[in-house]
Every structure is written in C-alpha cells, then in structure tokens.
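Okay, handing you the structure first.
Omission of a single protein chain aside, the complex is shown with its protein chains in their original locations.
So, chain A:
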Amino acid sequence: MDILGLGSKVDADFILDPQGQRKQIDVKIDDTKRSSQYIYYDGEDVSGTVQVKLKKNSKVEHQGIRLEFIGQIEMLNDRSTIHEFINLSKLLGFPGELTDSSSIDFNFGNVEKPYESYNGINIKLRYFLRLTIIKRFSNNVFERDICVQQLSQYPEINNSIKMEVGIEDCLHIEFEYNKSKYHLKDVVVGKIYFLLVRIKIKHMEIAIIKKENTGTGPNIYAENETIAKYEIMDGAPVRGESIPIRLFLAGYELTPTMKDVQRKFSVRYFLNLVLVDEEERRYFKQQEIFLWRKQDKDTDKTKQSAKQYAHYQRPTPANQSEENPTENSSVNEVLSSENNSDIPSD
C-alpha cells in the first residue's frame, strides 16, 4: 500500500492469537491464492498486538497511528462499490516519530459481527483489521483479514420436504428429504418413490446448487453454481421402487444460507433432483434447503457414527400435519425439463 515505494522502511504485523488457541481456516482468496485466517464469532473481542517494524537505523515521522476494524461488502463486478457496515477505529499512537520497532496491544471489545464472511463470485463480505501510519504524503497501510462464522441454534421448526412431482402420464415420483434445514456438516437423508415410470430412465443424481444474487433493482446479478453432483441411482427403476438418498454435506464448500445481507446480496442453496433418460433428456426439480452453521462440539460419538448409515424414516402422521397429503393419481408439481419442447409424448 505504499504507493510511492518509499515506505519500505516500515512493516507491520498483527499478532492475534499469541497462545495459539484460536481456530484457523483455509480460505480461498481466488483461483490461485489461499490464505489461513483466524475464525471469530459475533460478539467476540478482536484483540492482539500490532508490531511495527522499522529497518535498522531508520526513522519514521508520522501524524498518528490508527487501527480500524472494518466489515464491508465488496461488489466484485463493480470494484468501486464498497459498502462498509462496520468501522471501529482506535488511535494507537499520537503523532510523533518512530525510531525503533515497537509493539502496541489493542482490543476491540464485544465486536458485533452480524454476518458471515463470504467470498463469492460477484460479491465478497470481509472483515479485516487495518493499521494506518498516517504520514504527510502517503500513509503506510497494513491489513489483516479475519474470518467470521455465524453460529446458529438448532432450528425450532425443521420439517421434512416431501413432494410429488412428475410429468403427466410419463413419470410420477415422490421425493422426501428428512429436513428442510441442514447444518453444514449434516447429512441429507431421503428417499425417492417411483409411482409411475413410462420413460426409460438411465440414471438419477442429486446436485447441490448455490445461487448467489447480488445487487438491487435493474442491477441484479444472479449466479448459479453447482457445488456437488452426486449419482443416486443407476439404471431404470420400475414402478414401486424406492431409492435411498444419503448425501454428506461436510465434504463440500458450503456456507450458511444468507438472505438479503445489507440489502446487497443473498446466497441460497438448492437440492436439485435430476433424472436423465436414455435420450439424455434431463428432468429436474429444485428444492431449496436452508443451511446453517452449527457450533462445533464434541458430539456424542455413537450419534456421530450413526449418521454414516442413516436411513430415511417416514415421520409419523402426527408430525406431518402441516404437509399436504399426497394423492397418487395427481401430480402436485411438474418436473422441469431441460428443453420443454422435448418432453416425450410417452
């Protein structure tokens, strides 16, 4: 950040976790760059030590040393638009002259960090510390990103997703996912019932799709990204078959669902059930799932291992009152086809 290239006399370092107790995370900056960042949660102090290093036998005259804690949203397709939603500032040193390397402790107490760090396609939500050595002509600026994770409680209501879909007289299926809200290390368990099969299905897969919407009004950008593609059936089923689904989420790079963050962007996730027939036509149904971050705890070992072989159990009818009873004869929703003109006539 030393524009004139003269500031090489001074360097700065942030010591955030001298005891080495804070968790770090490997964050993808872009396609080639990754960095390790400390993880912080909402309301936590952000504290540490700033080390200002001077080259030997040099001195720096300054108008003051300032440290800021910043939370901001960057629109990547429009670099100029940066929206700060947090800016806390501290003066670490009064104007004067630095003649020696020095360490300065700091503490931002109980910092509100309302959003999760996010590094998307068109948008970036980042938290960082910025140290500025204010000088007459050009300031020395040093930044250090931290990663904020937003922990959630177990959702109070977490219904299963159950739906009957199809193409009239061609294909009727009923699918069920055990929940509508999954934590990031959760496992999606479900089943697909084939009620009517008159097309030759070749295989079936489930995809996790991330939809990132940015901007408002006329300047909306929507990005769809397939995070995972997971084959759950090989070959053509016949009527009456039920196919199990078990999809572990922990292995994929997922974030919690984010809705309308600072009116700037949303990140939503969908499970896309795709059936491919022998002519390579694809029939699909997308269903949104809500992702949330669960606090990492040493959970019960047996419970942890049991999910490895979890199977979908239909909830008892009492818990199902909110859902529509399905009728086998009619199709509640229509499966989308990749090319609508291409729907087989039977």
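Heads up, the rule we're going with is that a residue touches a chain if its C-beta (ideal position, glycine included) is under 8 Å from a C-beta of that chain, and two chains touch if they have at least 3 such contacts; residues count from 1.
Just so we're on the same page, contacts and distances are computed from a predicted model.
Novice: Per UniProt, what's the omitted chain called: "Glutathione reductase", "Tubulin delta chain", "Protein YIPF" or "Vacuolar protein sorting-associated protein 35"?
Specialist: Answer from the record: the omitted chain is "Vacuolar protein sorting-associated protein 35".
Novice: Which is it among A:Asp11, A:Glu44, A:Asp145 or A:Glu241 that touches the chain not included here?
Specialist: Residue touching the chain left out of view: A:Glu241.
Novice: Would you indicate which residue among A:Glu231, A:Asp260, A:Asp296 or A:Glu333 is in contact with the undisplayed chain?
Specialist: Of the candidates A:Glu231, A:Asp260, A:Asp296 or A:Glu333, A:Glu231 is in touch with the missing chain.
Novice: Out of A:Leu16, A:Val276 or A:Leu291, which touches the unshown chain?
Specialist: A:Val276
Novice: Decide which residue listed in A:Gln21, A:Ser36, A:Asn57 or A:Gln308 touches the omitted chain of the complex.
Specialist: Checking each option in A:Gln21, A:Ser36, A:Asn57 or A:Gln308, the one touching the absent chain turns out to be A:Gln308.
Novice: I need the residue numbers on chain A that touch the omitted chain, in ascending order.
Specialist: Touching the chain left out of view, chain A contributes residues 202-203, 229-238, 241-244, 246, 248, 251, 276, 278, 280, 305-309, 311.
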